[in-house]
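The complex is shown incomplete by one protein chain, all other protein chains being positioned as in the whole.
Chain lettering (A and B) follows the sequence in which the chains are written, and residue indices restart at 1 in each chain.
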Amino acid sequence: MENLEALMHGFDIALSGNHIFLMLIGVLLGILVGVLPGLGAPNGVSLLLPLTFGMQPVSAIILLSSMYWGALFGGSVTSILFNIPGEPSSVATTFDGYPMARDGRPTTALATAFGSAAFGALAGVVLITLSASWVAQVALAFGPPEYFAVYFLAFASFVGMGGSPPIKTLVSLAIGFALAAVGIDTVSGSVRLTMGIDELVKGVNFVVAVMGLFGIGELLIAVEDEFHVKAISSKVEWREVFRTLAGLPRYSWALLRSAAIGCWMGITPGGPTAASFMSYGIAKRLSPRRANFGKGEPEGIIAPETADHAAGTSALLPMLALGIPGSATAAVMMGGLMIWGLNPGPMLFIEQKDFVWGLIASMYLGNVVAVVLVLLTVPIFAALMRVPFFIIAPVIVIICTVGAYSVSNSYLDVMMMMGFGILGYLFKKLHYPLAPLVLAIVIGDKAEDAFRQSMLMSRGSLGIFFAKPLVTTLILLGAALLLMPVIWRTIGRMMPRTQARP
Amino acid sequence: MSQKSKFAAVAFVLAIGLPGAVRAAWQPAKPIEFIATAGPGGGTDNFARAVQNIITKYKLVEQPIVVVNKAGGSGAEGYTYTKSMAGDPYKIVFGTSNAWTQPMVSKVAYNYTDLTPIAAMVQDEFLLWVKQDAPYQNVQDFFKAVAAKPAGDFKMGGAQSKDTDETLTRMIDKAAKVKFVYIPFKSGAEAAVQLAGGHIDAHVNNPSESIGQWKGSTQRPLCAFSPQRLPDGPKVTATQNWHDILTCVESGLNIPQFQQPRTVWLPGKVTADQAAFYVDLMKKVQATPEWKEYIERTSQTDTFLTGDAFSKFIKDDIERTHKIAADEGWLISN
Partner (left out) sequence: MVSGRSLESATALITGAFGAAVVVSSLDNGIGWSSAGVDSGTFPFVVGLTILAGSVFNLVQGWLHARPVILRPSELRRLSILFFPTAVFVGVIPLIGIYPASAFYVFGALAWHKRGSLLDAALAAIGAALALYLIFELTFQISLPRGMLGTAFGF
């Protein structure tokens, strides 16, 4: 209960008029950078960082972390409305969020996303509050073999499900792995797969790929259909926001499960992206309404959003306690900590109690502020769906172009984005799944690095993946998930009656 | 002095001095872009942002300065980009010695000769770190333990592959007649966490990469790869500060000096005046109290190499690295 006392003290610090004002500013700016693809929390953080040097460290971190919350929430908006995920971790939100919005229910989709995101974030903060001291130790148990096992688990829970032709899924997955390998390889330092284009040494950026595959690709699909070209006349109602929020408890099992997955992936090095994919994959397997997934099923929004935010929040803990930044934003914040003269690490919790608990208290408050603000914006964002297609289409193209360009001020990225757009169109048209490709781009190279680091450690013996209980458990769990559909199908075949069930 | 000779002196000054003064007066006329060849939060990023903050605070340049991170390909992205900006005096790239070492070992599309060197402003130090609860208290014990096990049982972690950390590891191999397995991670911070978790046995991080871990008693330095002890300062742990750490030579590991310069470059084909402007600017930056504060906070060593001294430094470093790279078979065949 020592932690709770410290937390109360933290609330004392965070609950000043000045700090609430900073939270509002931070959240609003965060929503702005989160909504605009190509800009992300790192842009906002680096913009604000110089302003914070004159502030107290607590005030500064409250401003920056509020912006982080705002950006996390804002990132879901474009995923749902336009099928453009601005961050890797909101890709899985598009799977059901976008169909639901297209179906004329953008308000429901957004409110579901924000509601479950808030729940996930809350779960993350509670975890940090109750277990700040020992959770950091969990992360220490992860060496390269464990990293690999976690990534393997994420792939296993996601791949191998869904109605796409298996060979097309395989090709899509493999293309993602190949794209992830482009550029300098961490383990050998050599340049790979640049195909004679010098600039590709920087690798294929996720944002560039996703703007094209999802944003442009979806636009090309949507324009074909005359019905889609007409604007959706969705009714925007405040009541709908509240009704959706009030209905969320019906999904409490999904919420709890997803929050658990998110927290677990946040404190282990899996991260928010792996968490959201994994949570979606598991939700789809366990849900009785499996067939509705991908067509606007609420659980398909709840699962990734809850896990994403639970992971994003709990990932701040290893950063503070160990000094490993879980994301680019966390890295900038860590740079900030050091400029303010604080060293992230185990001593932070002992030497800088006011700072740490002020920050944790501000996570509660910042999230409340963020969710209130973002819910207020739902009708405004939902109204965007009523803008006619012929106006919104050029806007989306321009936003994707600028987004791809601003990743690294490169025209090559814009060209690649267009190429990905065509590929995205072809794939969607011909039922190649896009999700495995995206998952592989995001965590493929990390999984490969971890595998090769493990091989260096064991001098080539695969036994390293079965050497310790933790890694063995993870690998076996992954293998079970991978084989589950096969086993179920076999059982189904042996018992024809169960197969008859929908 | 006669009237005549006074006139002659004035004429001389006018003839020699003024055109010079006009030439040296190149001033930037539009916003300047600082390119950091590391991701946000990395050492090079902090370096570029420290310089930016000082320039902005003292208004050393009228034009605004924007920091852009181009960390792809271990920094190759930033250098390649700068190379393509030849003749543009508004792009300043911040890096380390990888500007000349990376082209030796990877097929990247630039070489340091494509850039105009401005200065090396800081030397970051390296230390040999082990886990806090490791049984060895000094360098000799440590290497005895390493030698007692079969070659390759001890794992050294580090940032990147075939960069400074691995080069230093191979130098240690030779000096101590042992053989480490080198495990490359994305950053020094990651290696530090792996050491804290006991997944590797040692690493050679910079002071700023591991100070938090040392304070928090998860790992401790055995020796510093510098010619003399690191400067005195406040205690880091209850009993020790950086100055209390022996140099590696003092403790019996014969590597007298290994440092990582933080370097500043312009694109190729800029004029001498433009380069001179930035050399001068960096000198001004270095004279500020904020710079001293940055150096102390990150426990680096202040230095300022420019012109011939910088060229000689590069040449020496290339020679040393080339030898190790050749022995290890890292050199790329062109």
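Remarks
Keep in mind that, in the parts below, contacts are C-beta pairs under 8 Å (C-beta built on N, C-alpha and C of every residue); 3 or more make two chains touch, one makes a residue touch a chain.
Fair warning: this is a prediction, and the values are worked out from it, not measured in the lab.
Among A:Leu7, A:Leu22, A:Leu36 or A:Ala109, the one in contact with the hidden chain is A:Leu36. Note that of A:Leu28, A:Leu348, A:Val414 or A:Ile464, the residue touching the chain absent from this view is A:Val414. Of A:Leu245, A:Val368, A:Met455 or A:Leu470, it is A:Met455 that touches the chain left out of the display.
Touching the chain that is not shown, out of A:Val126, A:Val397, A:Ala467 or A:Leu482: A:Val397 (per the contact rule at the top). Those residues of chain A that touch the chain absent from the view are 33, 36, 39, 43-44, 47, 165, 167-168, 170-171, 174-175, 177-178, 181, 185, 187-188, 190, 192-195, 216, 219-220, 223-226, 229, 388, 390-391, 393-395, 397-398, 401-402, 405-406, 409, 411, 414-415, 418, 423, 426-427, 429-430, 432, 448, 451-452, 455-456, 460.
Following the convention adopted for this analysis, only the chains that are shown with their structure count from here on.
Those residues of chain A whose C-beta lies close enough to touch chain B in the complex are 42, 45-46, 49-50, 53, 139-144, 183-191, 198-199, 201-203, 322-325, 328, 331-335, 338-339, 341, 343-348, 351, 408-409, 449, 453, 456-457, 459. For chain B in complex with chain A, the touching residues are 39-42, 45-46, 49, 53, 56, 67-68, 70, 72-74, 76-77, 80-81, 105-109, 152, 155, 160-163, 181-186, 189-190, 192-194, 196-200, 208, 211-213, 215-218, 297, 330.
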